[in-house]
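First the structure, in the form of structure tokens, and then the observations on it.
Only a single protein chain was left out; the remaining protein chains are all shown in position.
Chains: A and B, in written order; residue numbering restarts at 1 for each.
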Amino acid sequence: MSKKLMPFVAILLTLSLVLTACGQSSNTGKNGSKNEGSNPSSAPGDNNTFTEKSPEEYSGEFTLWAWGDFEANVVPAFNKVYPNIKVNVEVIPNSDYGRKLQTTIASRGDMPDVSLMEVSARGALMSLDAWEDLSAAPYNAKLDDLLEYALPLITNEKGEVVTIQEDATMAGIAYKRDLAREYFGTDDPKELEAIFSNWDVFVEKGKEVYEKSGGKVTLMSGLYEEGFRLLSGSYTEPWVVDGKLNIESTFKPVYELMEKMTKNNMFGKLDTWSASWNASFANNNVIFYATPTWFVPHGIKPNDPDSEGRYGLMRAPVSYQWGGTGMSIPKDAKNKELAWQFVKWVTMSMDGAKAFAEVNNTMTLYKPAMEANIYSAADPYFAGQDIMSKFIEIGKETKARPITLYDSIITDSNALTMKMIENGRTAEQAYNELVKMILESAPELK
Amino acid sequence: MVKKLGSPFMFLLMVIISLISLYPFYTMIIMGTYESNQLYTGIKFWFGDSLNKNLASVFSINFLNYYKNSLVVAISTTVLGVLVCSAAGFALGKYQFKGKKLMLAIVIGMLMIPSQLSIIAFVIEMRWFGWMDTLWPLIIPPAASAFGVFWMTQFAKNTIPTEVLESARIDGCNEMSVFLRIAMPFMRPAFVTLALLLFLWSWNSFLTPLIVLNSDALYTIPLGIRGLAGQFRNDNAAQILGITLGTIPVLFFFIAFSKNLIEGLASSAVKG
């Protein structure tokens, strides 16, 4: 028997040695090319500003950690303008991105030249002393070119601009036209906006829809997280002020509203991104969806691909926004100047805005592009409605809440306490539990 | 042996339990043949018709290369781990020497510490070694498995007769050949068990590769599959198909060696 086993072991051993050798050589090859790439002259050093060059003069490569294809998509267009910059996009799973970034920073590992910050992960990440201040030299980002509301979302508590958000995130309400006609007698956005002008109407109509349909259809999907985004979106008080919890002015009224709406069955119990929520688009059991710009190509269309002409977009009673991905340049990045060319081009140039709209079907925050009307078009999926113009109109009034270090603790706790309201507890019970849970995780906020 | 327990009712009960056991695995295979947005509309019982589309997505990423990396890592870890653990297990199980008790205590204590706990310190260390963005951190550290040594120690203690070792020594064998020629054959059943488990753990390992690897060229399967994601949502169907394809080697390993696996367990380790 042992004779039988030995060749097996021998084969395994040789095989693994051979294969390891392959792995190694390809690896050193890669490192080699990396070293060639890091052009010493591209390090900003003590220079106060990068010297202005024409796009062709920039050459070398830089690395970007992405989780999807948002950024990779625009690279070909970028290379048309900057032919000599090579962008290495490494894909890291979305759900593990923060953990990877955090561990790399904590262990002072090799950082990419551009890293991404999703808005929900920004609180603690932005507070790390790991990012270049892009509003300062040598970058001197022209922040005036960005839509005003986004500034609190990209600035940390020290006042540094540590990320530049790629996408505009103002939000309205998408609705299913057929259901709107059935329940409210019209599918015209203007008329619907006139009907749904305040939350009381939402409650009343929500109750009607639920009763008319025998509980099969609800006006909106669920408290988490669409409901919360819509109802809390107009509050702009930061959640922590001077090291003290400051959530009462936001969460009390929002929870009270939620309690009232839940009691009247305005919301279903579908968590955003859950299996049954995904199914609701095609299943016809929800009429309204809280919808920011990016939600159209990434939330609605993939879940309901065969429904051209079925959706409409209207304003919510409040102006709000939701989501967003920013690009940051780590202090430890090796190719900052090249990285900055990319960040600047995507977020603050007409070409970048055009390319972004073309491949990602959504818009950047670059104001001149909006003013130049490059996005305006009839969208057949929305029965010919010009939704981009609607979003731009909303964006003019949108405000955003400044991000604090504790935002993710508060957001996580809020997800748990909203479940309490959904399961029939009162707003007061849920609010007290929210405060208790936050202070359990962060006792220093007391 | 146990006649009454073999009654039709008991048999039926076992079949039902086994089917429940099989069901999610079967569902996993089925789900890989649907489109992502169909996955959420109720549980499926039969194959869908999007296999080709999902296969195309799976192979649109560098799946074969991930496969190669996973094989390199899993096989190297397994071979190295079995050798290292059996040598140590043999010594701890069959020799009396100073420090043995302490060593055993450390090994057992280590079994109780959650593995995620020291990841940051581990990564700092990997940087010192210059091992970031290489496969070494996935191969070398897991080879010294506390479980493996515990396992081999128990096995060696219980199955290798001391007299056989003694007579080999009297015949003039040195200690190395006592280990290689006499002890190893006795420990063979345990190799298979340990090899299977080391292979399985290495194959499914996610956290370490996630943190230490930065280049797509070195990604292993679990990491590569998770990359099948859009900006805001994952292509779950393709991911599941990737996982199913990724499970094949482990499945093959288990089917081929399941008899030895039980034998290896039976002849020992769990005895004490």
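Methods note: a contact is a pair of C-beta atoms (placed from the backbone, for glycine too) under 8 Å apart; a residue touches a chain by one contact, two chains touch by 3 or more.
Basically, contacts and distances are computed from a predicted model.
Colleague: Leaving aside the chains on screen, match the unshown one to its UniProt name from "cysteine desulfurase", "Sugar ABC transporter permease", "Hypoxic response protein 1" or "Sarcosine oxidase subunit alpha family protein".
Modeller: Going by UniProt, the chain not displayed is called "Sugar ABC transporter permease".
Colleague: Kindly state which of the options A:D113, A:D167, A:D187 or A:E225 is in contact with the chain not pictured.
Modeller: Checking each option in A:D113, A:D167, A:D187 or A:E225, the one touching the absent chain turns out to be A:E225.
Colleague: Have a look at A:S59, A:N73 or A:S127 and name the one touching the chain we're not showing.
Modeller: Of these options, the touching residue for the absent chain is A:S127.
Colleague: Can you name the residues of chain B that touch the chain not displayed here?
Modeller: The missing chain touches chain B at positions 1-6, 10-11, 13-14, 17-22, 24-25, 27-28, 31, 39-43, 83-85, 87-88, 90-92, 95, 97, 100, 103, 106, 109-114, 116-122, 124-125, 140-141, 143-144, 146, 149, 169, 172, 174-176, 179, 200, 204, 222, 225-226, 236, 239-240, 243, 246-247, 250-251, 254-255, 258-259, 261-268, 270-272.
Colleague: Under the stated touch rule, tell me which residues of chain A contact the chain that is not displayed.
Modeller: Residues 95, 98-99, 102, 105-106, 124, 127-129, 224-225, 269-277, 279, 405-406, 408-409, 411-412, 415-416, 419-420, 422-423, 437, 440-443 of chain A touch the chain that is not shown.
One rule holds for everything that comes next: only the chains that are shown with their structure count from here on.
Colleague: State, to the nearest whole Å, the distance from the C-alpha centre of chain A to the C-alpha centre of chain B.
Modeller: 37
Colleague: Using the touch rule from the top, collect the residues of chain B that touch chain A in their complex.
Modeller: 36-37, 39-41, 68-69, 71-72, 75-76, 78-79, 119-120, 123-124, 126-127, 132-135, 139, 184-185, 188, 191, 210-211, 214-218, 223, 226-227, 229-234
Colleague: How about chain A: which of its residues touch chain B in the complex?
Modeller: Touch list, chain A to chain B: 1-2, 5, 9, 12-13, 15-16, 19-20, 22-24, 26-27, 30-31, 63, 67-70, 90-96, 99-100, 103-104, 106-110, 112, 273, 275-276, 278-279, 282-283, 294, 298-299, 302-303, 305, 325, 360.
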